[in-house]
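Here's a slice of the assembly, chains where they normally sit.
Chain nomenclature is as follows: A and B, assigned in order of appearance, with residue numbering initiated at 1 for each chain independently.
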Amino acid sequence: MSEKQELLAERIEHISLSSFDPSKMIEAMQSMAFQARNTAKAAKIYASMLRDHECSVWLCLSGSLVSAGLKRVIIEMLEHNMVDAIVSNGANIVDQDFFEGLGYHHYRGDPFADDEKLRELGIDRIYDTYIDEDELRVCDQTIAEIADGLPARPHSSREFIREMGRYLDVHNTRVHSIVLEAYRRDIPIFCPAFSDCSAGFGLVMHQSRASKASREMLSIDSAKDFYELTRLKIHSRDTGLFMIGGGVPKNFAQDTVVAAEMLGEEVAMHKYALQITVADERDGALSGSTLKEACSWGKVSVAREQMVYGEATIFLPLIAGYAYHRRAFAGRPAACLARHLESAGVGTS
Amino acid sequence: MSEKQELLAERIEHISLSSFDPSKMIEAMQSMAFQARNTAKAAKIYASMLRDHECSVWLCLSGSLVSAGLKRVIIEMLEHNMVDAIVSNGANIVDQDFFEGLGYHHYRGDPFADDEKLRELGIDRIYDTYIDEDELRVCDQTIAEIADGLPARPHSSREFIREMGRYLDVHNTRVHSIVLEAYRRDIPIFCPAFSDCSAGFGLVMHQSRASKASREMLSIDSAKDFYELTRLKIHSRDTGLFMIGGGVPKNFAQDTVVAAEMLGEEVAMHKYALQITVADERDGALSGSTLKEACSWGKVSVAREQMVYGEATIFLPLIAGYAYHRRAFAGRPAACLARHLESAGVGTS
């Protein structure tokens, strides 16, 4: 076995909500203090959000969640109508989920590894996780290939990701993938900074090839993403945000309230809001800004909001697991919001 | 004076590099420990980067830096050829800098304020800073107006921001603005998640109006941003990154090394890299990932890299102030990279 094979021996395995029931622990934590109580409050708000059938639930993803072993939790949330739309950074959706959808894996590594040596071996590191760079290049190439086959017009990231789902549905039908599951269930996925990941590499190849061949090229219109998500805000009576990490997805989803107003539509602030984060509010960056602060901007109602200061690999299974095992999703209909966007002619695919 | 006026009475004033000289403090700190030594090392790496005339210097901006009083420092860096390109989140460039370019201001506020009351008064809060929401709406409208006047084709954010600079050059010529200064000096500014800010509101209005009137609409092509920045990486012999915060700009700038390789070009890793951050590496998000980790990805050379764990309002003036007062910029030519992009036909404006 080569040195590289030895380093890439232990796969990241994805935890399943069905494999453990945290609901007794959550119930006990609600009468404690600090993050235990915050976690219990957040879990109960998420359950309320799901039981409120007028409310559209948006899941916002930042950080490296899929590579860390949370893919299956997110797929299970989709399967049980616990999420109606996803707003994500590019890494989770393209480099990590679509990548695994192509049949590849992430591996357990060492946070104290020698990075120069890893580079020589073609191993990329995310804290304590390894990726085979050769496989990542195949992922980039596949994106370029998908782009080459699409009409040379501006696409929202949502439209493009739907094509990625269609690709998996044809070529890799038996994998577990958020992109694939969302495609099959008409759940829209937005990556407002879509070029900022493996997708960017694929698209640069596409545009470069088109440019050299003097062909028309596909483009990714981030304004269209915002327009589409704002249409969803207008379409939904109420909305609840379940945010993991901060970054662009948090801001983007929150901003739709203001954008709807600017289009002359009366919409309510986000009725529910949760955030799991390790960030801090004190540097003024949005990632760690409190949900109370978002209220001053008219984005989030303070009635049902909860910050949980912790890291997602622990706190997402606890919070989602509570709602799952309490069957808060029971009777909740599938929203099929992708179909709404297409029938409204906002975007076509 | 109304309650709102009372709350918006104390303006944020921007610190100037010319007003204080931290270089003696920096020299003393290099023989200390912890962040003092890290800051001194970072200041010296930045000075080396500037004295290395083969090296193109890219400034990456995240968080709320302009609203916090750092606008003038960044303008002074542009004036003295201490920056060749900017990659930023949208907030700093549009909501904050272009907003001030229109003649508006940020105000000192209270981090413990009652956010529901602020909302009623139309005051938006960023930690301890206030913004008049009515003025922010004018900023959004101005973006829409600029978009309405441009050709209905995909633009990189860089092209669009150049038009914002042209707008200020015509209408608000006497203000201090990063966007205006960069326009005049042909310094490209990229916002890879351009819709994720006030620009998004303006663009949604533009697209909604065009859609209703069945007119062709302008779009913002984030893939084109990545393509253009990758062209700059290929064009420059060496590159140095001065990153403030993490987020999309950090990732986007680092990734150009890999993108260039995918276009078949031989490029060096980023030769110098500094990051000022309050984030932490332990949740696996990129914002806090170490520059050593970036080496495993083949993006950053470990020879001249330094993380500084601190908040930018203190650490940017110290680090940039050192290079400024040591005149590390002396003899450094203006790169005028925007002109390069245009003459190469990568983008036109």
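Here is the rule we go by: a residue touches a chain if its C-beta (ideal position, glycine included) is under 8 Å from a C-beta of that chain, and two chains touch if they have at least 3 such contacts.
Predicted model only: the values in this text are computed from it and were never measured.
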item	value
Overall number of sequence copies in the complex as this file defines it, 2 displayed	4
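Throughout what follows, only the chains that are shown with their structure count from here on.
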item	value
CA centroid of chain A to CA centroid of chain B, Å	25
In the complex, chain B residues that touch chain A	62-64, 67-68, 89, 91, 113, 115-116, 118-119, 123-129, 133, 137, 140, 154, 192-197, 200-201, 203-208, 218-227, 230, 245, 247-248, 251-252, 255, 258-259, 262-263, 278-287, 289, 292-293, 295-298, 302, 311-312
